[in-house]
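Dropping a structure here in structure tokens format, bear with me for questions.
Omission of a single protein chain aside, the complex is shown with its protein chains in their original locations.
And then subunit A:
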Amino acid sequence: MRDPLLQPRREGLYCPAGGFYIDPAEPVAQAVVTHAHGDHARQGNARYHVARAGFRLMRERLGEPALIEAYDYGEPFTLGEVQVSLHPSGHMLGAAQVRMEYAGRVVVVSGDYKREPDPTCAPFEPIACDTFVTESTFALPVYRWPPMAQVIDELLAWWDDCARRKVSAVLFCYALGKAQRLLAELAPRVDRVVHLHGALLRLTQLYREAGVVMPPTQPLEENARGAALAGELVLAPPSAAGSPWMRRFPNASTAFASGWMQVRGNRRRRGYDRGFVVSDHADWNGLLRSVRDSGARRIYVTHGDGDALVRYLREQGHDALPLSALGA
């Protein structure tokens, strides 16, 4: 039997009763977009529906001509026959879960989410629903995030150590969301200038304009080299690792801030000196907690390698299935 609210299609997750797609991968008429990361917010859709908190970031990503409708968190709106509202997912600034109500049934598509506090965005809001669609990026119990304060302690100790050794501390992190969250977490602890790779400048500025407090930042000078950068903290996107851009640092300690850094083999394979476990996705306990909080009778698991999560949820008595089981 077809689900009137959820239908995975080649273009993306489709809501038949509402006539819209969530985070479509190919151009469609109506797109509800959960957040501004490139693999969710793509150009070319006729009309976008997004959370107001993320509007500026969406505009930056989608360009001036895009038709974007913005809604407050919790504000209901109607698409087709479905009442839709967007609710904080805690993933990054403006990130949303999509709540859909139709014929007395409520479906929530979580999008990407996390349960840890994040000074750059509103916290995840648990929503009671009949069907809950969860992500599963880190769906194994080995993924259990350490407290952020502990990670920041380690990060500052690393920076101090680099300063002592007179080498640059180059921290790789995703340019949108992760970089600004790290800066905001550093804000109460340091007032030293942090240097930014060019890819981070505009996005960080947008976060400042949204009222996120961060330490002073400055663009990495085009000709800055060697000794001038000794002991300095530099934030850069992962794509800069191993690129000619790195040649300006004759001596640098490199680190990557990511949930994947929880596993030593990941760090060693990528060749970073240090790994800091910082993720904007839910860890194993965060996934289980959110499934419980939803009270949903049916759980769909999407994204990543979710087989273990599905099996575990089923053994715990949940009616869980991979989203792909809905078929196209």
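Quick note on the criterion: a residue touches a chain if its C-beta (ideal position, glycine included) is under 8 Å from a C-beta of that chain, and two chains touch if they have at least 3 such contacts; residues count from 1.
Basically, contacts and distances are computed from a predicted model.
Asks: One chain is missing here; what is its name in UniProt, given the choices "DNA ligase (ATP)", "Branched-chain amino acid transport system ATP-binding protein", "Hydrogenase" or "Carbohydrate ABC transporter membrane protein 1 (CUT1 family)"?
Replies: "DNA ligase (ATP)"
Asks: Who touches the missing chain here, A:Gln262, A:Ser279 or A:Thr302?
Replies: A:Gln262
Asks: Pick out the residues on subunit A that sit against the missing chain.
Replies: Contacting residues on subunit A, toward the hidden partner: 140-144, 262-266, 268-269, 271, 273-274, 305, 308, 311-312, 315.
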